[in-house]
Each structure stands twice: as C-alpha cells, then as structure tokens.
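Only a single protein chain was left out; the remaining protein chains are all shown in position.
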Amino acid sequence: MYKKFRLAWPFLLPGLAGLLIFYGIPFVGGIWYSVTDGKVQNAFVGLENYISVWNNTMFQMGLKNTMELSLICAPLLFLLSFVLAAGLHRIRPAGGFFRSSVLLPYLMPSSAILLIWLIWFDFRGPVNRLLAQFGAERIDWLIGPEARIPVILLFLWKNLGFCVVIFMSALQSIPESLYEYATLEGASFMKQTFRITLPLAVPSAFLVGILSFVNAFRIFKEVYFIAGAYPNEPLLYTLQNYMSNMFNQLSYQNVTTAAYIFAVIVFVLFGVLFLSQRSALKRLNGGD
Amino acid sequence: MSNQKGFRIWLARIVLTLFAVIILLPMVQTFLYSFSSIPEMQGLMDTRGKRTEETWMDLHLSPHKISLGQYEQVLVKDEEILRFFTNSVVYAVAILLGQAFVVPAMAFGLSKFKFRGRETLFFMIVMLMLLPFQVTMVPNVLTLRFMGLLDTAWAVILPMLFAPFFIFLIRQFMISLPDELLEASSIDGAGPFRSFLWIVLPVCRPVLGAAAALSFAESWNLVEQPLTYLSKSETLMPLSTRFNQMMAGNQGYEFAGAALYILPALLIYLFFQEDILAGIQLTEMK
Partner (left out) sequence: MKHQIGKKLILWLAALMLLVTSCATAFASPGDRTLKHVSTVNYDAYDSNDLVFRSGDGFCVITSNDTGRYLLKYADTESEPEKFVIEEYNRDSWDEEEEDGAAAEEQVTGETAEAGEPDAEKAVDGKPETAEPAVDTEAESEGQPAVEGLLNWDDIDWSDEALNSEDMPEGFMDGEMYEYVPEPYVNTWIGWNGELYGIGVTETWDDEIQQSHVEGIKLQRIRFEDGKVIKEDTEYPDWDHEILLEALEMDGYFYLNDYVVSGDLLMILSWGMNGQKIVTVNLKTGSVSSIEAGENTVAFTAGPDDTLILASYDWETQKNTIVRKSLADGKDEVIAEYEKGAQSMGLGYEKDTDTLYMVRNGELWKAPLADAANAVAVNDCPLTDCSIVPMGDGFVLLWNRNNILLRNTDPTVRGTIALHVEDNTGYNETMAETVFTLSEKRGDLSVIVNQRYDWRDSSTVLQDMMNKDSGTDIYVLPYDGANFNALKNRGYLADLGDNAEIAKYVDRMYPYIQDALKVDGKIIAVPIGLNGYTFGISYKAWKKIGGTEEELPKTWDQFLDWMEKLPERLEGTEISICNDTYAADSLSGMFMETVMHQHQMRMESKGEEVVFNTPEMRKLIERIYNMDLKSLGMKSWEDEDNTGGYISYDDSAIISSYTTPPMGEQYSGGGYPIALSLAEDEEPIVPVQLYVACVNPFSEHAKEAKEFLALAMENLQLIAEYTFFADKTEPLRYSSYEEDRKRTEKYLEEAKKYRDEAEEGEDKIYAEDSVKMWEEQLEQMEDYSWQMNPETIERYQKILPACRVLDHDFMQEIQSTVSEQDEQLMKEYTGDNMDIEKILSFYDQKIQMIRMEGK
C-alpha cells in the first residue's frame, strides 16, 4: 500500500479526467436541465419539473412498473442463484458442462435471443403447447398481463449464471472444516446454510444484489422492444418508455428530471443495501 | 449416507444438465435456424402472432433442408450488414484497447494508494455506475458537440473508456491482493509504476480477462449511445442498432443475422471462459 498521494496521480489522472468530462460534468449539467423549462431560452423554473414529472400519471405508472419488475426480478434472481450456488457448492458435482455454459448468456446480446423468445412464447408456440400438454389453458404471453413473465424469464436466463458464479466463489472461500465441524455437532443442512454459508457470503450477496438491480433496470431495452413505445399491456410501460417517449418529443427536461428522480431512488436503494450489508455483517459477526 | 449423497449428486447433475440445456437452447436454435432457407424462415415467422385456439405453430428444432441462403444474403448480397458488423468490431476493439490504458491504472490508484477521500471517490464511482444512461445523455451530447466529436466514432468510444463498472470490478479485485506483493517489489527498488506493470497486472489476469469479456459484451450491445450520438452519420452505426430493423420486415434472414451477431460474443466467451469464472469469483464487495 502506497502512502504517498502524489504517486497515485499518474494512475488516477486519465481516468479521473475522463470520468469528469463524460460523467461528472454531464451529471451536474443534467441538474441544470432538470430545473429549466427545456424550451429554447431555457428559463429557470426551480423544482417545477420535478413536481410535474413526479405527479405525471405516466411517470408514476412507469416508475411503479419499473419498481415492481425490479422487485420481482432482483430478489428472484438473488434467491435462485443463492439456492443454486448453495446446492452446487455442498454437492460439488463435476458439472463441467454446466459450468461452461452457465455464464454464456450474460455475454449474449439479448436482442438476438429475443427472436427465439418471440417464437417460444407465441400464442401457438412451444410454451403454450407444453402447457396444453398438462391440460392448462393457452396464455397470451406477449400481449396480456402475463407478458411480464417472458420478460422476467429472459432476465433470469441472462443473469442467473453470473450470480451463481459469484455466490459459488464466495462459498468456496469458506473453509470446508467449518462444515465438517458443524456436521459433527449435528447441525442440519439448513442450519449450516443459515449459520455458516449465509454470513460468510454477505459481501458477495451485496454484489449480487447490486448487480441484480442494475441489470434489472437494464432489461427494459428488451421490454421496450417487445411492447413498443405505448405497450398494449400497461404493466409493461416502464420508465424507459417514459424517458424515450419524452425524448422523442424534445422534452429533455422531463427526460433528465425523470432520470434524476430515478437515480435518487436507486441511490437510496443502494444506501439501504449498503447499510444492511454493514449491519448484517456486524450482527452476524457479533452472533458468532 | 454415501448412497444418499450419490443420489443427490446424480440428481444435481441431471438438474444442472437440464439447466444447461435450457440455457443453451436459444443459441443452439438460433444457429440451427440460421441454416434454413430464406423462404422456410419467412414461412415460419409468418405463422407467428395468430391467436387461434385450434392450431399450433409448425415448429421444428432444425431446418428442413440445410441452406446457406441466409448467410449469402447477410454476408454477400447485403453489404450493409457486413459494414455494420465491421463497425461493431471497430467499436468493441477500440473501447477495449482504450480501457486497457485507463481502467486498470485507475483501479490500481484507487486500491493500492492511501489518500484522503479515496473512499469517497470510490463511492462516487459506484454511484456513477448506478446512474441510468438518460441522466447524462442530453448534457453529454452538448459536451461532445463542444469537442467536435458528435457524429464521429469517438462520440461512442470515448465515454465508454471510462465506464465506472469496470473500474469497480478491477478495483475490487486489486484491493484483495495482499500488500506484501507490493512491499516485496518495493524492497527490490521498483516504483509503483513498475510494480503495477510487472507484479499487479499479471496477478490480475483473471479479472482483466473477465472485465475484457464483459466490456466486449457491453460494447457489442451498444444501442442508446450510437443512436443518440451518431444520429447524423448512419454509416457509423454498429450492428446492434440495426438488429431490430433487420428483424422487422420478416426478410427471412434474421437468424443468420442473429447468429452472426452472437458469434463474436460466443468466441470471446470461449476464449476468456476460465478467466471470467476466476475473475468474477475473486471479486467481491468490501
């Protein structure tokens, strides 16, 4: 660890300059956009935009749908990947085939995969056919309220592997002796999971949590493609729709204002996650 | 006990293999379909979207007859797709190269130097990582225009060079490296620069590989940035922005396009697979 700050400069400078130019300044500049009326003369209007965007029905709808989708997607991803990782870790199968394929979707361009999705979830497509085999009714996967399900599945398909890998690595760093000791003490599988696995996986869990959310917000590109600018199914109207539509109407102040509101919400969520990680670590460490 | 364990392992294997199949199926199907003839694909795509209870789509996993018609269309007849493909490659490579100079150094600066405000700075970078693109989109256009870069390839490349996510990823890896590594080299008289180049970077190989692969995946999928920053120069667009249009008209060669689009990502994955696994596994939040 170097202690002299001046030594750090050469390493930090290029990156900092770039961050400042392409992220920092625009971030501050964006605030200016969000407090002006967005017309040619750009008059200062204070928080008017925030108020009007916040009160806009469609913004609320988009925000609600975005949050809902994220709150379904992220925890689902989190839980599924943890369960999978925990199971995998305890069983330690060879699973080479699985291992090499699990991460692949994360790198795949989802717009290309969407093609297959549109076929699978077609009203007369294979998924409904499978359902019909079990005697269920056909479902309008791409148009009705169920349209969320293919979106969620696409999200899971893409991100599951990545999160499983992170969890597994965390679990692998737990000494095997801990489990042996616990088994000797007669601790059940569940108990071992909650008392040993989980606490030690907290930092990774935090990472997975953040990634789940960040990626959940990003999936809306695909939602937008499936459902269009004004989705037939209102549940699929997300913030992405609101922002893109506003953008197409030259309403930059609304785009930026909505983006900032959203950013604040994300920050708050991040803060909550961060604090809960801290306290979880503390509690778990204290509990030991 | 051992019987039960054996059963569990077998069960797990079956479940995992099933998972793997589901994970791979979309890609496999894309590749298989890319070898069917254009009329066959058009026929298949045409049967979509009909809401009649009586019938099912006439779906096959593989083409009736192997044909390279779609590839001929995509690679030979339609020069445009190939050009967009080349653009995509140029962007991905340029971004990757640029990041190689900026990102690891920044991560090193943030992990192996102690200075006041380091945590704050890092925290801010994490915040930037979480920002939706739209926050900085409009102001960024003005910045780029001011620099005369709007509607040039640089408008897409430059902002991506400083993507906070990769700084975050590599920094997290570096911070877990034992300080002894550097101390040893310091004793040998190496300055931070030499230590960075010869000691830290080699050790970071897995995470660098992971970052490279993820960065490639991200640049390969750029949509909003080119659409916003290159609105006036369509010849500079990457393939990712054209993909939806390509699919829209049911031209019958969507799947060859998709396969072409997937292929580089797939190769990158196969090449960096071990690194990605290792890199991600060793990164955590501290």
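List of remarks:
Should a chain be cited, it is by its letter among A and B, assigned in written order, with residues numbered from 1 in that chain.
Methods note: contacts are C-beta pairs under 8 Å (C-beta built on N, C-alpha and C of every residue); 3 or more make two chains touch, one makes a residue touch a chain.
Quantities reported herein were computed from a predicted structural model and do not represent experimental measurements.
Looking at the complete complex, one finds that the omitted chain is in touch with A, B. The hidden chain makes contact, of the residues A:125, A:161, A:203 or A:231, with A:231.
From the options B:64, B:116 or B:232, the residue with contact to the unseen chain in the full assembly is B:232. The chain omitted from view is touched by exactly one of B:74, B:94, B:130 or B:150, namely B:150. Among A:100, A:251 or A:276, only A:251 touches the chain that is left out of the view.
For chain B, the list of residues touching the undisplayed chain reads 48-51, 79-80, 138, 141-142, 145, 150, 228, 231-232, 234-235, 247-248. Not every partner is drawn; the one left out touches chain A at residues 38-41, 52, 56-58, 118, 142-143, 225-232, 234, 237, 242, 245-246, 248-252.
Here, only the chains that are shown with their structure count from here on.
As a whole-number value, the distance joining the C-alpha centres of chain A and chain B reads 16 Å.
Considering their complex, residues 5, 8-9, 12-13, 16-17, 19-20, 22-27, 29-30, 44, 47-53, 55-57, 59, 101-103, 105-106, 108-110, 112-116, 125-132, 134-140, 142-143, 158-159, 161-162, 164, 167, 172, 179, 182, 191-193, 196, 213-214, 216-217, 220-221, 223-224, 240, 243-244, 247, 254-255, 257-258, 261-262, 265-266, 268-269, 273, 276-277, 280-286 of chain B touch chain A.
On the chain A side of its complex with chain B, the touching residues are 1-5, 7-12, 14-16, 18-19, 21-27, 29-30, 32-33, 87-88, 91, 93-95, 97-113, 115-119, 122-126, 129, 138, 140, 157, 161-162, 165-166, 168-170, 172, 203-204, 206-207, 210, 214, 217, 221, 225, 239, 243, 247, 252, 255-256, 258-260, 262-263, 266-267, 270, 277.
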